[in-house]
Structures are given as structure tokens and as C-alpha cells.
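A single protein chain has been omitted from the complex, and every remaining protein chain is retained in its original position.
And now, chain A:
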């Protein structure tokens, strides 16, 4: 011990800055030297350091009585019964090398990299597939385990090409890392390596199949998470290949995730191929705005450019997946950007002007029209801060006609439970019956669909769907196409009604496409009748949900962006479009003055008189609320383009030019203003459930219109200004949607 103290003083300066985890898992490099000490250490020692589970993981105990105790390297851990040896090691803070095991996929147990020694077992065991038994003594750093790993590694590398210098996975490759840590320093294989023909999986996933180590993660991902049975394994022995059997593209909206889960460079990103090395990239943890789910992402940038987008763990929202739109829309951030303020001249062409001139003209025109002729429309990608500023500004100008596109002309913003997902996304996993009303979650909110798929797989949940013919990647009963079916269910005449009323945790999801219908109140009241009769809303379970379409919607409704009159467009003279590209301006009078403030030269600019450039979600700090009512913030990853400014700053400046100064000039200021209107938007990363139920609603007198539901998203790959500008998304819609 005394020696140890002296030694520790001696080595302290050396490892002064090294990571605390560096020495926690000691890799035994010299078995001869280690064997005696390792064997003698088997009994737990009193001064074992407290260990934290790998990655700070929380352990889910279904039943606290079912805990068992196992020993990992002599350290006792309590784990729920049924966990595998690998999970036990993870709880004990020991990361076991693995290739085929993935915590979100089923267990295959075919790579054998996770071999560990278990006392009294004659052979090393594959820890990922072996259930941990009470009192098991697991040893992860013994000569046996080391030798086993080394052997597996040698076999894996036998047929693995020496591609690392030209491989996109290089630098973030599990095979590379683990062969450095656990492999031998030389191989004994002198024959030819095998080679495999590359497969064409579409415009997103690049394949170099020679690199594949047959871990089958991609196969399991495709069938278990994405719900497409496209990939499979063919042949056996050294003829084993991953493929689609007949040449076929991978038509899943989650296909990009196979790039992440592939532990080697067999599946890599096609748009990112040879663009950058991952160690050159700077990661910024932020959130996605291409749909209302608010997936957690990491934007990897190099210098002023976004190079790629990766998912980031959030168990409550996107687990560890993202949709292809989220992952590959980034090239749209570099194309068709508006970078200078512009004014349309008499000849119909835009002329670049200074900010000062542009704002002066906008302020002047705004003062010339009557207050009730001013309208403001926030776009689907707007952050809460700028919507707050827009509303405050227009209110000061005397107009109250401000809304967010996609919420319809008479949104119901009074009861929060009427527009958010009350069950919460992770709560969907408890459901056993789903009724989807006018929503196609597969294209509207891919991550929500993935949860439903997971639930259907895990507990055979039943899904009923009312809406136009569409594709589902799980078993689904198509009940009908229009509100009449809904009425039948509400009146108990439809067989699906008994499914709902007999269910333990029924879930009804209404699509936000319904917001645009004239009879939306009637539809909601029918849905509420079903909910009431089917016992969907109980004190312990709220299964009545609305699935929103756009990132801005929830915050817009929270902030009360509701137009005063539903046909204000018809008489408007001054229109402020804040990134709104999808409003129907046909009815707008011809002499109306349109200001378009946004980051892309998209549909909105065609009629604009003044263009004010703004920054995109990757360039600004903004608050977005997702469909389940969880406020999250984006962080800037890259500088903005040209002379563009954050939306709220532009509006703040305009208010000053117009002589109606808004009382905030910092982000903190505008956020405290938001706190007064919607305090939940300041509860970042916390889901704020709605407090009042639907029962408070007034009686609805509207008539149900039997017209069938429309699909809200026509083209999954192109839904907003960024994705419409993206080349990759255009390729996807061309080849995957066959349009």
C-alpha cells in the first residue's frame, strides 16, 4: 500500500489531464504477468471504487423484488432478473466489446466478440446472449477473455479489407477501435481475402460489402425498427452476404440509421462519402425541426459548413434514431439561401439594398395601411422567440391577425390538451390499441411511427386507421376513409369500437391535417365522444392525442398565435410572412405589400415585395416545442449566410424603425416575455403535460362533412423550405417515391 502511495504521487502528473475513465477498464496486455494477480483478486476488496453504469445508464426494474446480485470483476452489482451478462457488466461500468449486440435490437449472438469468462464455466461465454444468474462471477479482464477476444478479432480481420485510409467509417469504426484495444498485433492469415459485390440500396446508403462482418445489425434494424423486410443474409460460410436478394432499393424512411449501426464501413452515408473525416468535424448538440417530433441531433460542421447530421440519444423522443429527412436535409441549408435584404423594383426584379433602407420601407408601408389590414404569418420552421416578437410587433401596430401556417384559420389554442400529444411519445409504448384518425404517422412523424411499430411488435397492439389509402409498416386495419367511419365508431356501430372499449390503454391519434378542415370542431367532438365512451381519458391514462405536423405549431398555439378573423387574407394590404411558404395567397388583393422574411428563396418569395434574410435552425438559438409538449432549444452550429439575421432580431429592429419599440433586446429579455405568455416554453427539455382535459370544451354545433380525409404530407422528403432546396431529398423523392 505504501508503495502504491508513492507510486501514485509519481504518476499523478502524468495522468493529470487524462480522462477519468481511462484506467477504469484495465486492458490486460501481458497475460503472463497478469494471470497470478488477476486470479488472486477474485474476492471483492473493501476499497473498490464506486462504479457508475456505462454512459450513466439508468436501470429499469420492472419489479424491485426481482433483483439479483452478480459480481463483475469482483464488484457486486444488483440487476433485474433476466438481464444478460453483458448488461450486468454495463451496469457495473465495464464496457464489453461487441459487434452484433445493439441495445435497441434483438440479440443475435453471432459475432462472439463479447466473450467473457464466467467462473465455473468451462468455456468463455458470449455475454450478450447469456442471462446473468444470481451470484455469477463474471470476469472481463482475464487472460482467457483476452485470448478469446484476440481470436475472434483475428477471424474477423481475416476477410476484412485494409481499407481504413479510404474508408469513411475510419476514425469512428468499432472494428478499428476494438482491434486496437483487443486485437493481436499481427495476423496469421496469408490467403486471399474474399470480396463481395456491392449492393445498391438507394441514394442514401453507400455499400462496400467487402467490409461487412456479418453482424446482421442492419438486417435486424430493417425488420425490427424500420419494419421493412428488405435486407437479409444470403449464403453461408465465406459466401455469406448481406443483400436484398433481388436488386431493390431500401424504401424506408429510417434507412439512414443503418449507417450508424453498421459497426464497420460496409454501410456509409452516400451524400457524405469522401467529404470529410469525422475527426475534423465539430459537433453541436441541437434539435431537428423538419417535423414536429423534435428529434435530438448532433450537427457536425467543418468550418462554416454543415457536413452531416447524426442522431443523439433521447429515450423519450427519438431513442437513438432519426428519419432520413432529418439526417440528409442538410445540403438544403447551403442552397437557395437568401443572403441580403432585397426590394422588388418597378421592373419586377429584386435589388439588393441595405438593412436600413429595407426596414425603413417596410415600416413606412406598414404605417400607411389600416391596422386591421396588417397580417402576419409565421412559417412552419419558426422558433418561439420570433413568433413572440412577431405577435408583439403586430399587436403594437394594432393588428391581431397573426397565426402560424398549418394550424388552420380557427385554431383551438385555448386548451393545450387539444393540440399536443397527451400520451407522450414514449408513453405510446404502453398502449394496446391505436386509432389513427386522418394521420399517416409514417410520413408525418417518423419517430412516432417507429414507436407505434415498436409497440405493435412488442405487445401485438391493434391499429385501426381512418384516412386515405396509404402504406403502413405494421399490421393495420383500414377502417374507412372519412368522418362517417368515425361517427360509426362513436355510435358504437363499428366493430372497432369494442376494441377500443376493451383495451387497457387505448390511444387515439388525430392528425394535424384535420386542422385545415372546415368541420374540424365537429370531428374533434366526435373523437371526444369516442374517447369518453371508450374510456380513453382516465386519471392515470390520457390516450387522446393530436399529432402535429410542423416544428412551430405547438409553440405557436401556446403563444396564442390565433387570427382574429378567419378571412383576414381577403382584405389584407400588408402581409408579413415570417418563413411562411405554404399559405394560400390567391385571395390576397393585388395591391397588397408582402414582406418575406426567411432563409430560403422558396414559394414565399414569388410575390414578395421585400425580402429580409433570416438564419436557419442550424445557425440560431431558438426554442421549439415538439408535438408532445416538450420545449427544446437549438444551438447555433455554423455561421449564418451573408447578411442574414435571426428572425426575432429583425422584427425587433423593424419595431424600432416603425417607432413601436419592443421592450426586449436580448434573447434573455424575449424569453422572459415568453415566460409571461407560455411559461412551459422555458422548461427546456422537460415535457409539460396539459393540465385541463377536454371536458371543458363548449358544445359544438358544427356539422360533420362526409368528405374523406386528405393526406397531410404529399411528399415525405420535401415538406419545408430546407428540404425543398435539398438535392439529396430531390433524389430521394425521385427514386424512392417513384414520382
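In the analysis below, a contact is a pair of C-beta atoms (placed from the backbone, for glycine too) under 8 Å apart; a residue touches a chain by one contact, two chains touch by 3 or more; residues count from 1.
Methods note: contacts and distances are computed from a predicted model.
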Identity of the absent chain, which is to be given by its UniProt protein name, from "Ras-related protein Rab-2A", "tRNA methyltransferas-like protein", "NADH dehydrogenase [ubiquinone] iron-sulfur protein 4, mitochondrial" or "General vesicular transport factor p115": "NADH dehydrogenase [ubiquinone] iron-sulfur protein 4, mitochondrial"
Among A:106, A:354 or A:567, the residue in touch with the chain that has been omitted: A:106
Full-complex contact with the absent chain, from A:518, A:621, A:643 or A:665: A:621
Of A:69, A:119 or A:315, the residue in touch with the unshown chain: A:315
Interface with the unshown chain - residue positions in chain A: 1, 4-5, 7-9, 11-12, 15-17, 19-24, 26, 28, 33-34, 37-38, 41, 45, 47-49, 52-60, 62, 73, 80-84, 87, 90-91, 95, 98, 102-103, 106-107, 109, 128-131, 141, 169, 172-174, 177, 259-260, 263, 278, 282-285, 296, 298, 302-304, 310-315, 320, 460, 475, 477-478, 619, 621, 635-640, 667, 684-686
